[in-house]
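Now for chain A:
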Amino acid sequence: MSAIAVSTTINGDEVEFLCQAEETLLDVLRERLGLTGAKEGCGTGDCGACSVMVDGRLVCACLVLGAEAEGRSIETIEGMANGDELHPLQTKFLEHAALQCGVCTPGFLVAAKALLDANPDPTEEEIRFWLAGNLCRCTGYDKIVRAVQDAAQELRGS
Partner candidate 1 sequence: MAEVNLSAALAALADNERQIQIEAKDIRELFRKLEERYPGLEPVLKNDVAVAIDGVIYRDNWSKELPDDAEIFLMRRLTGG
Partner candidate 2 sequence: MSFDAKYKAQDYNSVGTRPVRPDGVDKVTGRARYGADFNMPGQLVGRVLRSPHAHARIVSIDTSGAERLKGVKAVVTAADLPDLTNGDQTLFDILDNCMARSKAFYDGHAVAAVAAVDAKTAREALKRIEVEYEVLPHVIDVDEAVKPSAPVLRDDVFTGGVEPKPQTPSNIANRSEFGHGDVDEGFAEADVIVERSFRTEQTHQGYIEPHACVASMNPDGTADMWVCTQGHFVYRQNCADLLGLDVSKLRVTSSEIGGGFGGKTHVWMEPVALALSRKAGRPVKIVMSRNEVFRASGPTSATSIDVKIGAKKDGTITAAQATLRYSCGPYEDIWGEFGAKTSFACYGLKNVKSVGYEVLVNRPKAAAYRAPSAPMAAFAVESTIDELAQKIGLDSIEFRIKNAAKEGTRSSYGPVYGPIGIGPTLEAAQNHPHMKAPLGKNQGRGMACGFWFNFGGQTCTDLNIGSDGTATLAVGTVDVGGARASLSLVAAEELGIPYENVRAVVADTASLGYNDMTDGSRGTFSSSMATISAARNAVKVLRERAALTWDIPVEDVIWEDGCAKATDKKHGNLPPLTIADIAETAGKTGGPIAGHSELVADGAGVSFATHICDVEVDPETGATKILRYTVIQDAGKAVHPDYVEGQYQGGAAQGIGWALNEEYIYGEDGRLQNPGFLDYRIPVCSDLPMIDTQILEIPNPNHPYGVRGVGETSIVPPLAAIANAVSNAAGVRMTHIPMSPPRILAALEGESEG
């Protein structure tokens, strides 16, 4: 079993790791790098709990191989806040009580940020369809959608 050496950038920091060929990016983040913010809800790309950004593209980390991180730039939930200043989406999720158990929350935040980066003024329908790849079993999505709307407004206003 020869391990693969990978150099990549995670949340702006250069990172090197070794992994097996079959290990997913999610395995690497969680088990090798201690970044457990991305969750495994299914391992098959159906729940979005493992959402991360790879070179500015929203992906399910459970569907990407760790070795594919070579030379790329990866962003995870752990890098979303700026130091101790939360991103407006994080603040609005808290204010709107957009999480109950919270296990889906990192995935939703990463996905919602990707939406707002691309489309600062989404309609409710656009938000709902963009977030359709992220499952939440607790909230019925109502407060999540409102939090994203509110964060979008704040980001536009500032």
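Quick note on the criterion: a contact is a pair of C-beta atoms (placed from the backbone, for glycine too) under 8 Å apart; a residue touches a chain by one contact, two chains touch by 3 or more; residues count from 1.
Regarding selection, all candidates are chains of the complex that A comes from, given by their letters.
Owing to the predicted nature of the structure, the values given are computational and were not obtained by experimental measurement.
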Direct contact with chain A in this complex, candidates 1 or 2: 2
Complex interface listing, chain A residues touching candidate 2: 20, 22, 30, 35-44, 46-47, 49, 76-78, 80-81, 86, 90, 93-97, 99-106, 109, 125, 127-129, 131-146
